[in-house]
Structures are given as C-alpha cells and as structure tokens.
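Only one protein chain is missing from this complex, and each of the others stays in its spot.
Each chain gets a letter, A, B and C, in the order it is written, and its residues are counted from 1.
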Amino acid sequence: MINVRTDLAVEAHEISKREAKEATEINGVISRVEEMGRITVTRVEITNENGERALGKAQGNYITIDAPDLKYSVEIYERVCTIIANEIHKMADLSPNSVILVAGLGNRDITPDALGTCVVSKLLVTRHLKSSMSNIFGDNLGDVCAIAPGVSGTTGIETADIIKSVTERVKPDLIIAVDALAAADIERISNTIQISDTGIQPGAGVGNNRSGLNEATTGVKVIAIGVPTVIDAATISKNEIPKEMAPLMVTTKDIDLVIERSAKTVANGINLALHSGMTLSELESLVG
Amino acid sequence: MINVRTDLAVEAHEISKREAKEATEINGVISRVEEMGRITVTRVEITNENGERALGKAQGNYITIDAPDLKYSVEIYERVCTIIANEIHKMADLSPNSVILVAGLGNRDITPDALGTCVVSKLLVTRHLKSSMSNIFGDNLGDVCAIAPGVSGTTGIETADIIKSVTERVKPDLIIAVDALAAADIERISNTIQISDTGIQPGAGVGNNRSGLNEATTGVKVIAIGVPTVIDAATISKNEIPKEMAPLMVTTKDIDLVIERSAKTVANGINLALHSGMTLSELESLVG
Amino acid sequence: MINVRTDLAVEAHEISKREAKEATEINGVISRVEEMGRITVTRVEITNENGERALGKAQGNYITIDAPDLKYSVEIYERVCTIIANEIHKMADLSPNSVILVAGLGNRDITPDALGTCVVSKLLVTRHLKSSMSNIFGDNLGDVCAIAPGVSGTTGIETADIIKSVTERVKPDLIIAVDALAAADIERISNTIQISDTGIQPGAGVGNNRSGLNEATTGVKVIAIGVPTVIDAATISKNEIPKEMAPLMVTTKDIDLVIERSAKTVANGINLALHSGMTLSELESLVG
Partner (left out) sequence: MINVRTDLAVEAHEISKREAKEATEINGVISRVEEMGRITVTRVEITNENGERALGKAQGNYITIDAPDLKYSVEIYERVCTIIANEIHKMADLSPNSVILVAGLGNRDITPDALGTCVVSKLLVTRHLKSSMSNIFGDNLGDVCAIAPGVSGTTGIETADIIKSVTERVKPDLIIAVDALAAADIERISNTIQISDTGIQPGAGVGNNRSGLNEATTGVKVIAIGVPTVIDAATISKNEIPKEMAPLMVTTKDIDLVIERSAKTVANGINLALHSGMTLSELESLVG
C-alpha cells in the first residue's frame, strides 16, 4: 500500500504505479481517461482485493473530474454540474418517487473542512413540502432531505451514528455523502471532484476518524462526493512528520473562495440530478 | 386564551391577569417572585387545565430569570450561570453516570434564531472521550453530547424527528433543548432567560412550526431553556397584521451581540450544571 | 415635510401627495414612471426648495428600480444589473481614464446594515493592478478602488471623514456610495434599488447619524446607491414610538438572503458600469 495519504483513487493509482515501477496495469485496477475539452474525467475501478491493497481503497468505482478552469469559466462550471448529475444517475437507479438523503460531513468552523455543510446549505430541499404540494411539483422536483450533523469533536456522537439514526427514520432510497478530501498534489485543490459508489471509509476527511458510511452499515446505497481542500503536511515535508505536527494543515490562501465555489458546483450538480425537471438556471435562482 | 403571542409564561400570566381584570390569582396558576440583588427570579407553575387554557402553555414549571445588568456586569453574568445550573439540578435528577443530550434548535443563518446552535458551539462535549478517558476525568466531567440539527426548511425533516432518532441511539437520561423565543415586551430581549420542565411545544420559536419535543414524544425528560430574541410584529402593530407581514421580524439592532452574550450565559450555565467538578473559570478556558 | 421616515424619494413623494390630498403635482417635484416588463423605473426629480421641503430630500435625481421578481428570475437580475450600469453612465461622465472610488457604508456585523460592505466584497477592484498591467487590460477594465470603512461606533471616526481622507489621496473622478436604506412599505424590502446623484445626507441608513457625503463636502461627484433593508418601527407601530424603542429594527426573516442577493445585483451593476469591456458572465466568474 502506498505511503502517501490521499483520498483520491486517481492519485493513489498514479503513486502505486510509480512506486511499483510497473508500466503494466496493476491487477485489480482498471483506469480509463476521457478528455472532454478542458475537462478530464478519469474512471478508476477497483475490482478485487489486490486492487484494494494496492490503492488502499475499497472495491468500487471512482470518477475523478479535473477542471482547471472551473473557477474562471461559467461554461466549464455548467458542464461540470451536468457531468456530476449524469454520474449520479449512472450510479443510482432513481425513480420519481425516490427519497434521497444528502449528508454534508465535516466541521463548518474549520474552513477547509466545511465543504459538506456548505453544500447542504445550497441544496433545494423538498421533502417537507412534497406531500402537501405534490400537485404543484409533479415529477419535476425530487424528494430530497439533507443533514449536516457536525463532527464528533463538537457533538460527542459518531457522525455515522447520527446519519444512520436519521436513515432509519427517513428511509431514503439513496444517501449522497459530501466531504472535504486530502490530496497529495496541490494542483488538485479547487480543480478536482471525486464521485464514488463506495461510500465513506473510516478515516477519510481532514484527519478525523469516523466510522464507515456505506451500504453495509446503512442498508442503503451511498454515493460519496468529495473535493480536495488540503494536502497532507507529510506530502511536502522534508522529514517524517513528528507527532506534534499532526494538527498542521496545508491549504491555499484562497481556501474560503475555493470552498464557496466548489460547494456551489457540487450542490448544483446534485440539484440537477435530483430535480430532473428543472434547468440549472431555475435551480440557481431558487437556491440563491 | 391571551391574544398576544409570547413564549414566556411570565408574560402570558401578566397579560392574562390584565385581560381578566382580576386582582386574584387565576385558578391553576401559581406564581412566586424572588428578588436576588439585581436579578429577579419568577416561578410560574401551571397546575391544571384551566391554567393551561388561561396562559396557552402546558402544565409544568417555568422559571424566568430577569437580569437587566447581565450585559454590563461580569458578576451578574456569573451569578446567572450559577442560577441556571441550580435550576437544572432541581428539575433533573442527575447522577455521575447520567448521559445528557443538548439540542440546539433554530436556524444558524437567521441571527435572532441562532441562539440554540450558538449555545451548542460553546458546550463542553465529552461523550466521545468519556469511555477512553474516564480514569482522567473521574466524576468531574459529565457525559454530554449535543446536536444542532437545523430547521425543517433547510433539512426537509422535522427537527423533532431528528432529535428523536438520535435519542433512540444515544439513549440519554435527559434532553436539554435550547431555543430562541418571542416576547411581548421588548425590555425582555437580552435580559431574560426562561427554563421549563415541559419541553418544547409545537410552534414555539421564531415562527417555525415544529412538532413537540417533550417526555411524551421522546421518552426522556426534556428541559427547555430559551431567551427572547424577537418580539411579535403584532405586538407593536397598529392594525391586525396582514398576511404579507408574516415574514416580518422585530428585533434589536445589537441582536448579534445579544445572541453571543446570551449563548455564552446559557452554555456556561449548562456546562456548570453538567460538569459539576469544574469551576466557571476552568470551563471558560476549556470552551474558548 | 412628511412624518414617516423613508430614505426613498419615490415613497416620500407618494406620501407627500397623499397627505396634501392633491391630485396635482407638487411644485418642485417631477416624477415619471417607466414600465419595462416586470421592472418599473420611477424617476423623481426635485428641482427647487419647495420640492426639497415637501419630500425632505436634497435637490437632484432619484431613480427607483422596482423588480418584485428579482429574486426568482435570472433574467430579471441580469436586466436590473444593466439598468444600474446605464443609470450610472447617465449620471457620471466616465472616460477610460476615470478613477472611481466605491464606498461601502454601514456595519458589517448588523445584517440589515451590511449591504455596503457586502457590495464592496463583490467588486472587481483594479486600481492596484492598473499601472503594471495596463498593456493587458487595455480599456476593458476601469480604474476602480473601494473601501468599507465601518461605522463611527466601531472606529471612533466619522465615516465621511475617512472617505474624505482617502479621497484626498486617491483623487477619484467619481465616488459611488452604497448603503442600506429604510423604507415605509415592507413590500420594498428586497425588491427595490434607488440610485441618486445627490450623495448621502446626514442621518440616512439604519438610524446612524453620519455627516454628509456629497460633491459639496468631497469635491467629487457622489452617486448614492441604496437598497431598503429595514422599515421604520414607527411605520407599523400603533402609537408614537417611545424612546426606548429606538434600538428596535423591523426587517424580514430572510434578511441574510436579501442582503446577499441585493449586494450581488448592485455590485455587478457597478462592475458592468465601470468595466465596460466585460460581459456580466465574465465579471461574475472573476468576482466569484
């Protein structure tokens, strides 16, 4: 297993191949790159336990969208929203009656960890209106609810436990979990979005341990969507990082802006996927 | 039942007596005032259905702490924290092993409704540390967890439903629910704290309907702590408030500061009550 | 002079006519209404001292844009941005070399008073880049700087004094002052934008006294742009407002969202006016 900490399967794959000095593919890992103008979509599939060990990630599909111009171009932003929506539809078998729970993970008071809570604040949430207004909405609007439960350091409760409790009550057909990620390469910060059908594994995010959130633990399919917002201090450090450096965080100076923009892109990608009768313009004017 | 909207039993009582033009007490309502220097503590007890109807509140005890100098005096602030802690102990039968869940209600993005979430951010939360560190903590620290679930308008889920779900998993011995209140008299804003053993009734708070949160619905005793942060527009209006004025909110210009200070007082009152081995100074340095 | 407090000339005119029970126009006030689809533009011109006394406003032009669908429609938002840009060009004689100072007034910590500081944060500011990058920018970008000086309660300095000091150093050709306004009619909150060529008079805004900011006091033309965010408590009150109610503030529950949206509209209207070589889409992607 690779020694560098990254939450991105695409980076784990690159590093794994480099460390193995292998030109050939790793057994158990299939990767396919698609260039779409100034957007690159890389699909990494981990198909067996050898692939899991090599990349340090669970079996499943990891879609990485790289869009270096995301922050400068309205057109790229709109195309990325559409790609996110399409990938969600490929992973989940949604019907007009599906109930979806979006879980925004992370700590809203630590800027680089606030992506999940920020996405939740930009969602078009409808579950509380659906029953009374179904005649108005028709099938244009999905049945969406959302929580941003906070982190165990501020609640005293495992985040996965809160989500499981709410899942038991709301009985969603799909959970979409959104979280900030760590990357190895600083170029990924603000340019990359990863979507996977494997859920969230323990220990992902900005250094906080959380128990897993996936189909095995919740009984419901879990799509995870993440954006790298920090790089591991170890990645840029000259020596092995000493214990007292653990609380260090390496991020970019414009991280506030990065979070705002990434959250808008992810939120509207999800909005487009779940409210299939609405255009992006209509959704933007509704969610502010 | 009185026509003015107030969440304060002490105001409902005053108005009810005034409207009834009765000098004598209302059947089913017992009130007792205690002057403590520049702090007044009023205890209103509603003992039967007649009292419930007269005041529009559930049977139970409502303690109102009025401290006009709360914002100017560190000494008054410290005494109010101690009074809150003592009243919580009178209402709840806490042992060193009790688990307490604090629920911060309201919408963190609407300043006058943010009291509950703000209190949660100032609590000393320990449940996630308790098991591994009980040898260090001993009985000085309680077993406290907390959630700030948001409002149904942003989650799509009834707030009471989220709290009930978490309650089923965490199995607390006591719930303390904190929320912003509406008062009839603007003098109450920023000076008053109400503590009651009746839980939260549907419709309390800044005009949002919520289903009830009390012992009947959760299976656990619910202490409600509230601070008035708005007055009902109807209270100061010359005419019956037309429908389109419903979204209006009447509050004070310094509401940001009021929320910050009130939240600190309520949070440290709760901290003092639940972590009985700690002094206020020690708690303040731990929670920032 | 009218007894109701409003910063909107269009309301002062309506009330003045109603109080005078005159069907004919007031001497010294010319008003013209233009319907543009779902947007109404009203031009009130105060031409003499009689008009000043009648409306309680300085001589000059007051353009009011009413757009009830501003918050629901991207198309309306884009049209309002263009109208703001056009009105600025009509009032000011801008050349490619003009230097413009935008002053965002008000207190960022009181939500309904934060409009001005919020607009400043959304401007495309270029003055510090202009000299070194003029070959890249050409005449597409204006020469724009901006300050949000705070209020005298938190700085100890008259806001107008800070702006005058900076004006002496920066030597702008035009000042655009942005501030939150009080309206008489709650329907105006979030739907209305007023642009005037008279600058800011003492006492405008959310109840804070400020000395005047206009061509007489600064030596530079001052365009004032405002959005109503509060209504005067006196407007809805049954009695004369007692002194202790002065700190009250009447606003809408969604004021955070109103400020965000109004600030975006005003800021991009200004951006469009001052950076004449850019489209709204390009500006939006640059300012986030």
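Basically, contacts are C-beta pairs under 8 Å (C-beta built on N, C-alpha and C of every residue); 3 or more make two chains touch, one makes a residue touch a chain.
All values derive from a computational prediction rather than experimental measurement.
Touch with the chain that is not drawn comes from one residue among C:38, C:89 or C:127, which is C:127.
Touch with the chain that is not drawn comes from one residue among A:16, A:61 or A:111, which is A:111. Here the missing chain is touched by one residue of A:94, A:129 or A:186, and it is A:186. Looking at chain C, the residues touching the absent chain are 109, 120-121, 125-129, 144-150, 152-158, 161-162, 164-166, 168-170. The set of chain B residues touching the chain not shown comprises 71-74, 77, 257, 260-261, 281, 284-286, 288. Chain A meets the missing chain through residues 109-111, 186-187, 206-207, 233, 236-239, 244-245, 247-256.
The rule is short, and it goes like this: only the chains that are shown with their structure count from here on.
At the chain B-chain C interface, residue numbers used by both copies make up over half of all numbers present, so the two copies contact each other through mostly the same positions. Taking each chain's centre as the mean of its C-alpha atoms, chain B lies 40 Å from chain C. Averaged C-alpha coordinates put the centre of chain A at 37 Å from the centre of chain B. The residues of chain A never reach two or more other chains; the list is empty.
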